[in-house]
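Some chains omitted; the rest stay in position.
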Amino acid sequence: MEMPQNTVDDLRLSGGMSVRELVRQLRSSGFQGQNIGIGAEIISEAKRNNAFTFLSFTSNMAASGLRGIFIDLAKRKKIDAVITTSGSVDEDIIRSAFPYLQGSFEAEDEALGREGINRMGNVFVPNDRYEFLESKSSEIFQSIYNERKTLTVSELLDEVGKRMNENSLLYWCSKNSIPVFCPGITDGAFGMQLAFFRQRRNDFIVDGVSDFTRLMGISMGAEKTLAIILGGGIAKHHTIISNIINGLDYAVYVNSSSPYHGSLSGATTSEAKSWGKIKENSKSVTIYGDAAVVFPLLVCATDEFFQ
Amino acid sequence: MEMPQNTVDDLRLSGGMSVRELVRQLRSSGFQGQNIGIGAEIISEAKRNNAFTFLSFTSNMAASGLRGIFIDLAKRKKIDAVITTSGSVDEDIIRSAFPYLQGSFEAEDEALGREGINRMGNVFVPNDRYEFLESKSSEIFQSIYNERKTLTVSELLDEVGKRMNENSLLYWCSKNSIPVFCPGITDGAFGMQLAFFRQRRNDFIVDGVSDFTRLMGISMGAEKTLAIILGGGIAKHHTIISNIINGLDYAVYVNSSSPYHGSLSGATTSEAKSWGKIKENSKSVTIYGDAAVVFPLLVCATDEFFQ
């Protein structure tokens, strides 16, 4: 066994200190502070080595302030592919036009329901947002349908992006040729509208299968790969299974689930090595925490994101 | 505020006591024991009222002993629809022919990888299982393709079930006309083979969109509905969003995630009421625990499952 050499150091905070400096100190402070520091180092090294960067996240992230970071990274071409859930499409379309509201985890849900407010943790979404989404989606589908009858899901989302404004992640992904993969496209309000639209126009074919080969082609073609995976579920799994042939070179997971129940959401970067989804000699870390807090720390600490 | 009347009672265990009697006692014992007791009461009432029963689970459940319960419930027509992930199809096909192995959470993952063993928590899956899955899937796709060129995902899984043996959940679902919905069908090894097959036979169309309208039709047509939701992710969300028009009458969640990070995996039955996914005056409970332990308790305690 190798003896550890590095000391755990006391934090020395100051009034106006930068996030970057805090993360640098957390690196030697212990527990998840240490893991955040490691995560920042991994991302930084991967970016310096021009690793192809997969960003994976769940829809609640797109409903929170993190969406601003995603937009900024896409705008400045710091990410190369997005893998997410259908709900993220909902949140992006709505929030490009209307804000969500700050709520409370302790709200009385039955009363909220009667008031027409949908709760997502401490984020509130009034019903009118979904009414907007429904009409906007239908309008977009009609517009796309007028041009093309057959698309893969990633092509569909690219077309959606072309029809959005600058306050949209899909817009910037589309503009900067960053493909957006969504392996469970129907599972959300956008997907429901898609299913309804298709009932009326059954020559509108959205191919949910071919994206997988496209995505595997991307991962196999990249010289080096980095995956930043926020949260769990299908977005997380799809990111790592798509890299099973070569294995990821760099991986940073941010989980709020624990690994002891066998769920993929709680699965570790270590476990992924047994599958070959992450290379044996990769640099990787699993950070246990709320991505809404951890991801901003990681981003601020990565100089390569701001160059 | 209504004053509570029921007392918390000391448990009185005996040597050969039944699971049913234990769950009855847990009902008044406090913490998650109480919630398990409530869950059993809800399921029992729903079954007595002939509620249409949705069973939702993640793939790790199909990799564990729970699969035996799913098979038994499908065989005896105690569930009416299944909503799950692509990984569950993998586990079902493989385990109908080869067992998984008992492993350990603490195993050395890099060594496992070198030995060709894939780890899922404390369940080990040797590589040869996936080799079997690949050839079996290809064979099944070819056989289906010979008969039909266009199917929805639920039709595809019905066809797969027809080609399985009695030691398969898909077999019993197919035989007993229990539809299996899988909104993210590509996200697994079966899905990968499907994508590869389609590359070679591009007239083989698997429609990933229409199932949503089928599923919504089912939920809207049912007089009363019960959802038993084990774990989170897309299987959980798809189950509840499909019930958004009428709202579920009965719902039992078994979660290992917590609600404080806004994830759907950790979202509560209470939160679902704000969305109308569960009816305001429904009977519902969120049980915090490992479904691999909690679900057997719920099933044993539900007499209606054994009549």
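The chains carry the letters A and B, assigned in the order they are written, with residues numbered from 1 in each.
Assume contacts are C-beta pairs under 8 Å (C-beta built on N, C-alpha and C of every residue); 3 or more make two chains touch, one makes a residue touch a chain.
Keep in mind that this is a model prediction, so the values were computed, not measured.
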Legend entry - Total copies in the full complex, given that 2 are placed here: 4
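The rule we apply is simple: only the chains that are shown with their structure count from here on.
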Legend entry - Length of the line joining the C-alpha centres of chain A and chain B, rounded to whole Å: 25
Inset, instruction - Enumerate the contact residues on chain A facing chain B in the complex. - result: 58-60, 63-64, 85, 87, 105, 107, 109-110, 112-114, 117-123, 183-189, 191-192, 194-196, 198-199, 205-206, 208-213, 216, 231-234, 237-238, 241, 256-267, 270-276, 280, 290-292
